[in-house]
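Below: one structure in structure tokens.
As you look at this complex, bear in mind that one protein chain is not there, while each of the others sits in place.
Order of writing sets the chain letters: A, B and C. Residues in each chain are counted from 1.
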Amino acid sequence: MGQLRVGMVGHAFMGAAHSQAWRTVNHAFDLPLSARMSVVCGRDDQRAAAAAAKLGWESHATDWRQVIARDDLDLVDICTPGDTHAEIAVAALAAGKHVLCEKPLANSVAEAREMAAAAAVAQTHGIQAMCGFNYRRVPAVALMRQLVATGRIGTVRHVRAVYLQDWIVDPEFPLVWRLRKDVAGSGALGDIGAHIVDLTQFVTGNLITSVTALTETFVRERPLPAPSLSGNGQVTVDDAALFLARLDGGAVATYEATRFATGRKNGLRVELNGSLGSVAFDFERMNELEFYDATRPTSEQGFNRILVTEPDHPYMAAWWPAGHLIGYEHSFTHEVRDLIAAIASNNAPAPSFADALQVQLVLDAVERSAATSAWVAVEPELAPV
Amino acid sequence: MGQLRVGMVGHAFMGAAHSQAWRTVNHAFDLPLSARMSVVCGRDDQRAAAAAAKLGWESHATDWRQVIARDDLDLVDICTPGDTHAEIAVAALAAGKHVLCEKPLANSVAEAREMAAAAAVAQTHGIQAMCGFNYRRVPAVALMRQLVATGRIGTVRHVRAVYLQDWIVDPEFPLVWRLRKDVAGSGALGDIGAHIVDLTQFVTGNLITSVTALTETFVRERPLPAPSLSGNGQVTVDDAALFLARLDGGAVATYEATRFATGRKNGLRVELNGSLGSVAFDFERMNELEFYDATRPTSEQGFNRILVTEPDHPYMAAWWPAGHLIGYEHSFTHEVRDLIAAIASNNAPAPSFADALQVQLVLDAVERSAATSAWVAVEPELAPV
Amino acid sequence: MGQLRVGMVGHAFMGAAHSQAWRTVNHAFDLPLSARMSVVCGRDDQRAAAAAAKLGWESHATDWRQVIARDDLDLVDICTPGDTHAEIAVAALAAGKHVLCEKPLANSVAEAREMAAAAAVAQTHGIQAMCGFNYRRVPAVALMRQLVATGRIGTVRHVRAVYLQDWIVDPEFPLVWRLRKDVAGSGALGDIGAHIVDLTQFVTGNLITSVTALTETFVRERPLPAPSLSGNGQVTVDDAALFLARLDGGAVATYEATRFATGRKNGLRVELNGSLGSVAFDFERMNELEFYDATRPTSEQGFNRILVTEPDHPYMAAWWPAGHLIGYEHSFTHEVRDLIAAIASNNAPAPSFADALQVQLVLDAVERSAATSAWVAVEPELAPV
Partner (left out) sequence: MGQLRVGMVGHAFMGAAHSQAWRTVNHAFDLPLSARMSVVCGRDDQRAAAAAAKLGWESHATDWRQVIARDDLDLVDICTPGDTHAEIAVAALAAGKHVLCEKPLANSVAEAREMAAAAAVAQTHGIQAMCGFNYRRVPAVALMRQLVATGRIGTVRHVRAVYLQDWIVDPEFPLVWRLRKDVAGSGALGDIGAHIVDLTQFVTGNLITSVTALTETFVRERPLPAPSLSGNGQVTVDDAALFLARLDGGAVATYEATRFATGRKNGLRVELNGSLGSVAFDFERMNELEFYDATRPTSEQGFNRILVTEPDHPYMAAWWPAGHLIGYEHSFTHEVRDLIAAIASNNAPAPSFADALQVQLVLDAVERSAATSAWVAVEPELAPV
């Protein structure tokens, strides 16, 4: 069996999640290529070495440019903050490496466009690029897409999406990198809002065409994080982003991404209402999907709580018997499973960089709407030249 | 339109619930007879007068014997504690009055047999008797019965029934009449256990044939209630009754009735598992029924939360638009609705006294099993002579 | 005990609900005045007579002007469509009658202003006016307000409110009056959107200051209703209204009112996130309130499902033991309970016409925003002259 030799850049939260996926994927799924965890790269030598040991990588490195230059690697997995995505991804593709890049694709539309263009070129050489919107690979979400795609809820009229967290409600929570615009690009919007934009476009098969938005920063100043605990700094990103949208299929939508929803830890919730039925999902109960089938006899209609753990549910045949739940990390295992399968068959994986650019264009429209207090049309993606 | 002139004996909790039903029934349902709230009867003249005023009765009385002797009454509604049911009911039937008797039918099998015999005789004269197992008239329960009766869950294999309350967890809660065997007959068993016995036999259409049981009294001594607050008295009934059972259709069952389930206020829960599906009900969410249909496509199977508020659900056309809930008291309104309809059409209402006797026989078997630590067969009902 | 003699105008859905409340209120609550159901008024003599008989009114009438002119009435209860509210209410107040007016207060801001002005004048003569936002009187909602008002969730940051119904998803559902702008004023916005505007302002104690909105009509043509079944007519109101808002306390909000949320029957849901906790309510489980208390030990924090049926919960001491649910209609009983208490003590009931005018101003801002695709400030209420 051939190998897919992986170099991963970044080893924090996302790096740990991706490592678990790479370690596990070939033990759960039968695939034509075997993932090999060749090298992990981080700026600090000691911490990178520790990460390699802890997360299961064969070696470590400190310079991503050297990593992408190696000829014994097939794929670069980018798990760094958003401000470095574009540079690494474009260079890796140019070096002939497949790329998996964490979301959001970039911190700006300009960068995202450049990345999508680079991916389009690479594709002509059989080099694949994928953006890591892992929630698409939650089995309940994949089932939701199936139900919509096969017409089970009819024409989608309403999209209702929230992504609710609460980890910075405490005003003494420090000014970490995710709260700095220069590193993170935006706050709740790009971090978690991006997920619900991608997810809802994915499950509906429709694109957002225009938005009206507001953003808010409730706590504008926070203590600087250790070790530089010398006073406060400015929060330069949004704490919350709310917007209404219209989709190209005729649906209307509400979106909300916030880090101030006290008590909601990872409350990604999506409901779609269609002419024939509805579906509802809550990530805090990620193994369940609710499906309302309005074509059943009236007296028996209701929201059907499907426990998405049957062998004929997406991805689930690889795991445990029905009723035995899977967790957050499995979405990443499914993601790299699909990526490996795409690479092995020389097909484009989804979501592509172009898909992720489109999400970026929506985020950009949200920011422009919030800044101007006006409805804003999502810019067209433009064909890569 | 003819009248149904009602005299009610007892005006505490059940009396208030029945009053609300009699007041409301003709405003919600179109019926051939109009209920007239003629007289309420209680031992204390002043309290009975106050009850009449508060609950909407035309007059009050203090002697139930005089009430049943009146020739301007058509029905006697018995809402007293269980130790007086038999005497009042038998006398009222003998006096040619229809009878609605609260559950449990009696405090002993002997009394219940006497009452069932009296009801059988009265029936031959067109006089009807009904026992007030009001939960049969919760729309979700009636729908459960419909689903089972029409074969939607196939052969019933499992019955799982609990009735959980917590109002006497505090050891300082006083020794009210419901905790005294001489008045109440038994504790949790007869008070709430009776409900789940009746309800499960009703919805399955099967009868319990044998049981193995335990009963327990966790707090055996309690303060005497006001005004006699002079020390403690013995609790002479069960705090909790648990039993396993076999039903004549082949199902096996667990039952539990307790007043010590901290946090469960009126947790009457029933689940049935059949060869083709399952149904589950929780009275604390009494407007919902969960239905699992194992004949649907595997990937769409799940517990379907039916909001039982559609016009084509049992009793619901009389009330509000779909999604507008009804409450506990509506079960009594439905009960007297069905009773009025039965009387008007000269049909026997259900549950009959014979049905209620059968429940009493089950309770008796439970008590004998608990006393002897042995499996006990439920005695046959015996045809009334 | 004194009487409060009531004349009710209109006897459809709302008329039935109000009748149940007037019939029940003095049997559930001890009040200084006894409601007397004197007369019900409807345009058609025969139907009004039938309504009087069915709903329990002493007499019926066909001309509301004659009703308000009677000197044996104390209060006029207006249950007609919105296009007649202003004329009846202003005349009734002028005739010295207390007024209970269903929501929305009026079909236009101009009418609502006139009504609020009339109510202000009447108030100086001891004549009271109240608008029927009944959901304020759901015990769980009243408890939510208590928790917010006593600081249990801290500063409110997020309001998330939807009112989801599905009764016109079928394009063959006829063009009833609620779908005609000339009678109903607006569609989902005024009918159910008004409820969530009032409810969220009530529980937060904050007012909406500006909005950005969209409205949509998914099915623009429908069959004319019986008996005039001759072809189709235009739907002239919104099927759905969505808006973002800012509140004067600093919170940001999403609102959605729709009649196209397949499977959601009466899905009024409100969640508030504050700096110290959160509360969440769903009318389809109206006896429950979820409360997250972020001041508890971290490992024990969670959404606490309070069954709002304890005697120390708002309004509940009048009803049944803990765990015994109440229904939709009880909100109206509580409403008239509070109204009677206010009248008896010569205090202004809430929500006043001025409160309801403020809701109308929000709805007006929503409509203007939807029409102009711009953020719109809610107009100030202006002191009545």
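Everything that follows uses one rule, which is that a contact is a pair of C-beta atoms (placed from the backbone, for glycine too) under 8 Å apart; a residue touches a chain by one contact, two chains touch by 3 or more.
It should be emphasised that the depicted structure is a prediction, and the values quoted were computed from it without experimental measurement.
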Residue of B:Trp64, B:Phe202 or B:Phe260 touching the missing chain in the full complex: B:Phe260
Identified contact with the non-displayed chain, of B:His158, B:Lys181 or B:Arg368: B:His158
Residues belonging to subunit B that touch the chain removed from view: 153, 157-158, 160, 162, 164, 166, 169, 212-214, 216, 218, 240, 242-244, 246, 250, 252-254, 256, 258, 260-264, 273-278, 292, 294, 301-303, 373-375
Touching residues (missing chain, whole complex) on subunit C: 143, 291, 293, 298-307, 310, 312-313
On subunit A, residues whose C-beta touches the chain left out of the figure: 13, 17, 19-20, 23-24, 27, 30, 54-56, 165, 167, 264-267, 283-287, 307, 309, 319-330
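Rule of thumb we're sticking to: only the chains that are shown with their structure count from here on.
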Chain closest to the middle, measuring from C-alpha centroids that were averaged per chain: C
Centroid comparison with subunit A (C-alpha atoms), farthest chain: B
CA centroid of subunit A to CA centroid of subunit C, Å: 41
Distance from subunit B to subunit A - Cα centre to Cα centre, in angstrom: 55
Contacts with two or more other chains, residues of subunit B listed in rising order: 307
